[in-house]
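Here the complex is missing a single protein chain, while all its other protein chains stay put.
Note that the chains are named A, B and C in the order they appear, and that numbering of residues resets to 1 at the start of each chain.
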Amino acid sequence: MTDNAIRSARPSKIMQYLRRAALIRESWVGSIGLGIIVFWVAMALLAPLLAPFPPNAQYVPFMAPGFNLPPTGTFWLGTDHLGRDILSRLMWGARTVLFYAPLATFCAYAVGILMGLAAGYKRGWIDDVLSRSADVILSFPILVLYVVIITTFGASGINIVLAVTFASAPGIMRIVRGLVLDLRNRDYVAAAQTRGESSLYIMFVEILPNARGPLIVDACLRVGYVIITIGVLGFLGLGLPPPDPDWGGMVNETRGMAMSFPHMTIFPCIAISSLVLGFNLLADGLREVSLRD
Amino acid sequence: MTVPILEIKDLCLSYFTRAGEIPAVVDFNLTLNEGETAGLVGESGCGKSTVALAIMNYLGDNGGIVGGSIKFKGRDIVTMSKEELRRLRGADIAMVYQEPMAALNPSMTIGRQLAEVPICHEGVDMATALKRAEELLDAVRLPDAKRILAAYPHQISGGQQQRVVIAMALLSKPSLLLLDEPTTALDVTVEAGIVELIADLGHDFGTSNLYISHNLGLIRETCDRVFVMYSGEVVEEGSIDEVFQSTRHPYTTGLFSAIPMPGSDKYDRPLVPIRGQLPLPHLRPKGCNFGPRCDHFEAGRCDNRRIPLDRLSEAPRPHAVRCIRWDEIDWEAYRPDVTMVEQMEPGERVLRVEEMQKYYEITDRSFAAMLRGKNIRFVKANESLSFDARRQQTVAIVGESGCGKSTFAKVLMGLETATEGRIRFNGDDIADLPVEQRSPEQIGSLQMVFQNPNETLNPSHTVGSQIARVIKKFGIETDARKIEQRVFKLLDTVKLPRDFANRRPRQLSGGQKQRVGIARAFAGNPAMVIADEPVSALDVSVQAAVTQLLMEIQRDHGTTLLFISHDLSVVRYLADRIVVMYLGQIMEQGTTDEVFSPPYHPYTEALLSAVPIADTSFEKRRIVLEGDLPSAMNTPPGCPFASRCQRHLGDICDTTPPPIVEPEPGHRIACHIPLAELQAVPPVFSQKDDGDGGDTPVVAA
Amino acid sequence: MVIFLAKRVGYMLLTMLVVSILLFLLLEVNGESVAVKVLGPYTSIEQRNIWLENNGYFRPLYVRYFDWLFGIATGDFGQSIRFKAPVSDILWDRLGNTAILGAATYAIMVPVSLTLGVLAGMKEGSALDRTISLTSIGTTSVPEFASAVLLAFIFVFTLGWLPGTSAMSGGFDPVQLILPVLVLFLYGFGYLVRMTRASMAEVMQTPYIRTAILKGLPYRQVILRHALRNALIAPFTVIMLQINWLLSGVIVVEFFFAYKGFGALLLEASLNQDIYMIQACAMVAVFVAVTTQTIADIGYTYLNPRIRLGG
Partner (left out) sequence: MTKKTTDGLHSYIPRLAEQLGQGRVGRRDFLRTAALLGVSSTVAYGLADKIMGTSSAALAQSATPKKGGTLRVSMNVKEISDPAIYDWSEKGNIGRHIVESLTQVGSDNVTRPHLAESWDASDDLKTWTFRLRKGVKWSNGDDFIADDVVFNFERWLDPATGSSNLGRFSSMTVEEGGKKKMAPNAIERVDAHTVRFNLQTADIALPESMGDYPALIVHRNFTKQGGNLAENPVGTSPFALKNFRVGETAVFERREGAYWGGEVYLDGIQYVDHGDDHSAWLAAIASNQVDLLYRLIAQNVPAIKQMPQLQMYETVTGQTGVARMKVDQKPFDDIRVRQAIQACIDHGRLLEIAYQGFGVPGEDHHVSPVHPEYAKIPAMTQDYDKARKLLAEAGHGNGLDLTIDCVAQPAWEPNTCLALAEMLKPAGINLKVNILPGGTYWDRWTTTPFGFTSWTHRPLGVQVLNLAYRSGVAWNESSYANPEFDKLLDDAMGVLDPTKRKEKMVPVQKLLQQDAVIIQPYWRSIFTVANKKVKGFEIQPAEEMHLNKVWLDA
């Protein structure tokens, strides 16, 4: 085989990742989870095209699902107490949720991974300091921490992201640290050390990629959890500021009327539960698939 | 004739996976009479453990017996009810496992775990059961049985754990004992003790044993009959002498040529690897499973139909072979192709270790230690090591786990710095030079091959990129295209196809990974390579190939090889000089010939004796060491080996560090025993036919 | 063991100390804003200064901190702004109520989850396992507020079977606990089931279980004597750490069902900037968390002889 042939035979990185991702098909649980997530991602991305109404436009309040208002259109899931189309709000709300929850999780991971790598690889006093700080933060009941942070600094998207980062990073750090403590004793790490690679290189190139399996699973679970957290904060009136739709806030605003107009509350509840379910199932599927490897 | 203890007929075992049915064992026959020990030998994946579990009818959820019968004392286990099976297990058939630590419940005392067996099978009360357990612990030669009964598994050593497992197996006086690699996880000197114990117990308890091992030497020493398995089939069976002396299957011969024997020599009689790889269970070839790897393969015949087990004689239990050409091959004349390595003269001195010492500080944070003000203790990992290594030379460091050989490698590589002493490498003192402070040339010229093939490569990166990184790192090439060329060359060197560059480690077999590891070590043109047990985790046929490869590359590059190993047979085959270590200290060093013949250090002597020898033409003296390796935290003030020494002189050994005697220049022994006495010790190995004193085994006092 | 305990307790105190410093810094550095919260926004600067003077807010920060810390150590958390009463008068009652709620939840959740988890983990991949696992994933995915809304809709408004709030105004009434406990149970049990299942499944794969089976022990004994103890080590820790989770979980439930507990108290204190109350609640929450963590550690050590007796 010629060298060129070898090079052309090299599959592109993207294809490799896609092929890895396609493994999830082997777990029907994971596939269902992925399906739900893809559905909501599509809803979020296509909200401007698919949503029949602007999310904050106010028409006739309290209309039941299927209400038709000529010539404006049909409100398939009805309207809420301010006369806004629930379907459109769910679609736009998916944007909010799918923007903030992964963003917050990502930030938490960025911090948690850095801390975990440093603590697990460097050990010594760095580990002591980081682990102890993590213990202190983790000793707060997590929602208590959120409530205190949000009420102190105010409810806004960025504060929610910061609060989630602050509260979740230590947990992630612990996971990463545990993985690193295991991985750092591998021969390939020793090989890198004996080549005189820098700590940063070893942490990020040699160790981190091998920790990705459990981390991806954990990230899925965590995104689900953050979705719930954002929902709970919305429910407590500490969530993202209106009017932009946020599922937890939608439940909060309408639950007082759930007895007479259950559709206003139940649809957002279903939306939030289904998305969390999607992430939980995906995590389960990923775990299943990764165990099969 | 009495009913055999175990009679397996035409047994077929399969695993059921999502990919379908995968046959694990095909057409397996075995008869075991009372008091007999049969050995099942084969490389990993040949189905030998599956057979053992099938005898207990325990194949897990996805395994099953698809054909044949397993008769235990005439009763078919395959058709037994669950309850019958339960009563059989542990009472009539018992098993000893590979990993004693894992086989014991970590959260129950050993006493309770042992007592369960008689309580369950004989309905005795706890006190009686514990008494029985205590008796058996005595029987497996565990001192202080009471303490052990009250202990949890993690509180006793590996050797003790295995004795406990054996005691547990024997508690209900089973007729059949299944031993699944019972010594693989143990150190060689401990292994020797267990092997001896098993042999003795067979006589004392009258059990029939089925001994499963990948180690031909162990099988030879423990069994009456042997079954050689390959890819789910028995390819050769017979008595030990028949199979070992007149081997009639190409695979068995291949195995014998692949392992170092006392008579093999890297220059005159090099190891011969078996080419190719074990076929995956669902990709077995048509006809003879071994066909594609066989030198005697004949297309059209060997790959035509299933090969039956052919009897060599009409005796009731004859030597049988699964080969249609066994009587066509001229076994005496057959010499496989092998590249001979020319003998090399050692060059200039590359490495000089002088009085090197490495202590680890352990901070004891307990209150008691703080009160005493002595909260720092030392682990003496290396104590005044001194030796040299020359260009083109292979120097082996031998010792059991905990002897400090890996610590020494770490100091050498700059992952740790020495506490005292100097390490001169190419003239520079690197003892205090951590790897970050070494120049790329220094780092590149001192590289390492690691032990575990599954860990040596980073599973997240391609093979090519991992080799390329080294080339870049040491500044050998900078141009991407040239780097790639060099990667390909290195792959050529380790005899791997070039397209492996794009593969990920998980797509490679263990041997292939180890080759990549070697390629990576040699990427920087090292002057010296440290190989830390590079082949111990590999199957024997692969071991030979990797060993040979290492030697070839060494010769081509003129590299110094520092070979760290616990396996004296490999070392003997490979090394020019040997350094024997025990508890961080050098017990003996010298050329290979010097170390392998008297005068021995008593520890060297014990080590040599512990090595199982598959060559039936050799006889060896048995020396079994008592006790376990002491902790490196509190090394004895005198000779570190004193506590286990079979030639222990008296107090002087315990209190005074031994002097170093030098029977020949360069051959150094650290021992109190007068040189003359050491020289009078007969050699451990002796040719059987010679008829000298070697025939009578010498057991340590 | 004594040393271990002393170390754990010492470590606990250290954590509490750090938390107290953080809390103090977060809420009390700015005396001015404390005065505004206590006296209300309509007060003049003069009034605030008098208050600050009277309450010692012009002393150096560290003096104030130690004063506050001493108060906490002696059970004096200060005066609640919202309730105009000593914080401790209100706090302990509320904590007691939450303890009742938590205990009731645990009394149901722990046995059910452990049983289901063990059943699922005993035979990984079986139909029973699949059913239990999926159910637990499903219920865990429904946030507490959603299940609270749905359950209230069904059982209170539509069927009228259960009381809609749990204020316990007419004395303790177990019926009023049903809905809050059910919500907490539904959301919490899945996690415990999955942990138990994973732990059990892992244990069932270990060689020592094989040893036990091949010893000829009856299956019941293998499970009860060999598997359970090892399989329950991890869930035990989780159960203890779940107490920490429960302190968060009760916020939503107590708020929704008007249960007079700690969570609702904390939420209301936070929403109303009742800083002394927030401080007290946070300290108590952390104390509970750290204590349970310590118990978890000690219990883990006790259950796991490998750690208890030195590795």
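Before moving on, here are some points about what is shown:
Methods note: a contact is a pair of C-beta atoms (placed from the backbone, for glycine too) under 8 Å apart; a residue touches a chain by one contact, two chains touch by 3 or more.
Predicted, not measured: the structure shown is a model, and the values here were computed from it.
Every shown chain that the unseen chain touches in the whole complex is listed here: A, C. Contact with the chain not shown here comes from a single listed residue; of C:11, C:65, C:83 or C:287, that residue is C:83. Contact with the chain not shown here comes from a single listed residue; of C:24, C:77, C:256 or C:276, that residue is C:256.
Contact with the omitted chain, checked across C:163, C:207 or C:299, is made by C:163.
On the side of chain C, the interface with the absent chain consists of residues 36-37, 40-43, 47, 82-85, 90, 93, 152, 156-157, 160, 162-165, 167, 169, 255-258, 260, 264-265, 268, 271-273, using the contact rule stated above. By the touch criterion stated above, the residues of chain A touching the omitted chain are 56-58, 61-62, 81-83, 151, 154-155, 237-238, 241-243, 253, 255-261.
Here is the rule we use: only the chains that are shown with their structure count from here on.
Chain C has its Cα centroid 24 Å from the Cα centroid of chain A. Centres computed as Cα averages put chain B at a distance of 52 Å from chain C.
Separating the centre of chain A from that of chain B, both taken as means of CA atoms, is a distance of 48 Å. Within chain C, no positions touching two or more other chains are listed. Residue positions of chain B touching 2 or more other chains: none.
Residue ranges of chain C in contact with chain B, taken from their complex: 3, 6, 123, 125, 206-208, 210-218, 221, 225-226, 229-230, 233, 303-306, 309-311. Those residues of chain C that touch chain A in the complex are listed here as 15, 18-19, 22, 26-27, 133-134, 137-138, 140-146, 149-150, 152-153, 157, 244-245, 247-249, 251-252, 255, 266-267, 270-271, 273, 278, 281-282, 285-286, 288-290, 293.
Those residues of chain B that touch chain A in the complex are listed here as 413-415, 435-436, 438, 440, 443, 447-448, 450-452, 455-461, 466, 469-470, 473-474, 484-485, 488, 497-499, 501-502, 506, 517, 520.
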